[in-house]
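After the C-alpha cells below, expect a handful of questions from me.
Only one protein chain is missing; all other protein chains are in place.
After this line comes chain A, so read on.
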C-alpha cells in the first residue's frame, strides 16, 4: 500500500503488511546506497501490528520505482550471496574429502 501525493511522486510512504525489521532494515540499506535517494527510513507503528512503514524521498524519480529498484538490488545481492556460499561449501567439502584420502 502506498501513501503519497499524485502531484509529487518523489515522496511516498509504503506500508508493507506481514513484514518486520528483517526486510525493512535490509531495504533501507539498499535504498541508502542509491544516489537518487535523499531520505529513507522505516518504522513499525505498533509492535503488535504486523506492518512496517517505509518512507522514501528522492531527488525527483518516482519513489515507487526507486523502492522497486532497491528490492531488485537486494534480490540480486541475495542471489550472489547464495551462489558464493554454495560454491565455498562445495569447495570445503571437496578439500575435506581430499584430506581424508591423504590420511588413508
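In the analysis below, a residue touches a chain if its C-beta (ideal position, glycine included) is under 8 Å from a C-beta of that chain, and two chains touch if they have at least 3 such contacts; residues count from 1.
Here is the rule we go by: contacts and distances are computed from a predicted model.
Trainee: Looking at what's absent rather than what's present, what does UniProt name the missing chain, "DNA-directed RNA polymerases I and III subunit RPAC1", "Replication factor C subunit 5", "LSM complex subunit LSM3" or "Proteasome subunit alpha type"?
Mentor: The chain we cannot see is recorded in UniProt as "DNA-directed RNA polymerases I and III subunit RPAC1".
Trainee: For the chain that got dropped from the picture, name the residues of chain A it touches.
Mentor: 2, 14, 16, 19-23, 25-29, 32-37, 59, 61, 64, 67-68, 71-82, 84-89, 91-93, 96
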